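The other protein chains are all here in position, but one chain of the complex has been omitted.
Let's turn to subunit A:
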Amino acid sequence: MIANFFEYEFLRNTFYTGLLIGLIAPLLGTFIVVRRLSLIADALSHVTLAGIAFGLLLEKKYILGGVITPFYAGMGFSVIGSVFIERLRSVYKAYQELAIPIILSGGVGLSVIFISLANGFNTDLYNYLFGSVSAVSRSDLYSIIVITVIVITVIFLFYKELFMLSFDEEHAVVSGIHAKRIHFLFIVLTALVIAASIRIVGVLLVSALMTLPVAASIRIAKGFKQTIVLSIIFGEISVIIGLISGYYFEIPPGGTIVVTSILILLLSISIKKLKFNLSRKKAIQ
């Protein structure tokens, strides 16, 4: 079963891509969750869908399709969407969460328009919605390797500033940290990671890979670094089990990855509860 993933190139591409997004999605997801921005991933994934629909429309109707692939169009839309979210958050300072439904509905609206302009799509769109084990090309893999290197480098270089901004934005600003610039960088990275993850988990489930492993690790981790490490471990386990079982049962991997993440989450909640009950029992005795 696993041997197939190394025998066929398309499965190998999927497997390597899966390992990379299993690393970067929870890595960035940790910052997203602690900043209470989990829904931003959903908003950006729907904008990415609009970009993908635009790319598919170009492929179907115009010659430009060869240059601007759905993957790159999705990535472009995602980054533009992230810029708009930041603009809207600064316009509606007292209602910053408003930016998310505005961008999310905008993304769905544009997707519907592009899909109907192209008179509907074939299975490609289904793959983008729920992920696919066979949709990753070699050039997609290379793009995702570049995105991974960028994400890891930026997080490594700006870790202490990102951590400070996540914990206490006011204190960060008072200390002289360029909060707006760092946050902008962070949101663009988020857009790139979402675009990279969509090939495997799909538009509708991409935010789950950024948040569920973090939700599981936050229950049991001590400290922020440990939360990141555990989130990545849970993310990788979910991706590996999800990809293999998805291939075996001929189910889109988005579904199996998310179900695996939920099982890990339930397990971590149970472990925490068990620990709590044991320590309470000890205290009573």
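The definition used in the following text is that contacts are C-beta pairs under 8 Å (C-beta built on N, C-alpha and C of every residue); 3 or more make two chains touch, one makes a residue touch a chain; residues count from 1.
Keep in mind that, in the parts below, contacts and distances are computed from a predicted model.
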Query - Absent chain [UniProt protein name; select from "Ubiquinone biosynthesis accessory factor UbiT", "NADH-quinone oxidoreductase subunit J", "Metal ABC transporter ATP-binding protein" or "histidine kinase"] - result: "Metal ABC transporter ATP-binding protein"
**Report entry** Candidates A:61, A:138 or A:171 - the one touching the absent chain
**Finding:** A:171
Report summary line: Residues on subunit A facing the left-out chain by the touch rule are 34, 36, 157-158, 160-161, 163-164, 166-168, 170-177, 217-218, 221-227
